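The other protein chains are all here in position, but one chain of the complex has been omitted.
This part shows subunit A:
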């Protein structure tokens, strides 16, 4: 996969989540981007069961299991500041077998769903981030497909993002810092989504009046 930047776009003043998403997608369509289906990235949280903690003497840890519609046969396992495992879809079945040791915090399941746009060599995904029934924010994923070395194309990515995100263009993602010249991988995109989802979870819920 090409170098990807995942960012959060704040909801526009006086507008709902849906309206802000429409503003962004309209800007993309005016630029000439073509709709190319939909996407979904989801994240489930597991915590170490109390029984394992007491016998191992370790503190409870949070493990995230994520899926990305761009890689339908894969499953990603992540720990915050820890390794990101890329596995095939059977990893979900293994988590069911590990029920006694890792509990699924079902209420914490968070996902981003939206439309996929292609603009020349860029792939842009604008998604509504939802937790349960409520929309909590907006995610924008921009991928520059031809390049696999993060630091080589950051400037280009930033310039492209400014053309439709304006002031909401993010700074360089923290995963890029550790990459140096190594190849960008889908695991890096999932780490960015995990950080975004964690940030959104901590944020105040969008006031009900804004969700229409």
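The rule we apply is simple: a contact is a pair of C-beta atoms (placed from the backbone, for glycine too) under 8 Å apart; a residue touches a chain by one contact, two chains touch by 3 or more; residues count from 1.
The criterion applied here is as follows: contacts and distances are computed from a predicted model.
Asks: Can you work out the missing subunit's protein name as recorded in UniProt? Choose among "NADH-ubiquinone oxidoreductase chain 5", "Mediator of RNA polymerase II transcription subunit 18", "U6 snRNA (guanine-N(2))-methyltransferase THUMPD2" or "LLGL scribble cell polarity complex component 2".
Replies: Of "NADH-ubiquinone oxidoreductase chain 5", "Mediator of RNA polymerase II transcription subunit 18", "U6 snRNA (guanine-N(2))-methyltransferase THUMPD2" or "LLGL scribble cell polarity complex component 2", the absent chain's UniProt record names it "Mediator of RNA polymerase II transcription subunit 18".
Asks: Out of A:15, A:61, A:168 or A:201, which touches the unshown chain?
Replies: The one listed residue touching the chain not shown is A:61.
Asks: Of the listed residues A:19, A:90 or A:134, which contacts the missing chain in the full complex?
Replies: Here the residue in touch with the unshown chain is A:90.
Asks: Could you list which residues of subunit A touch the chain missing from the display?
Replies: On the side of subunit A, residues 48-49, 51-52, 54-56, 58, 61, 63, 77, 79, 82-94, 96-98, 100-102, 187 touch the unshown chain.
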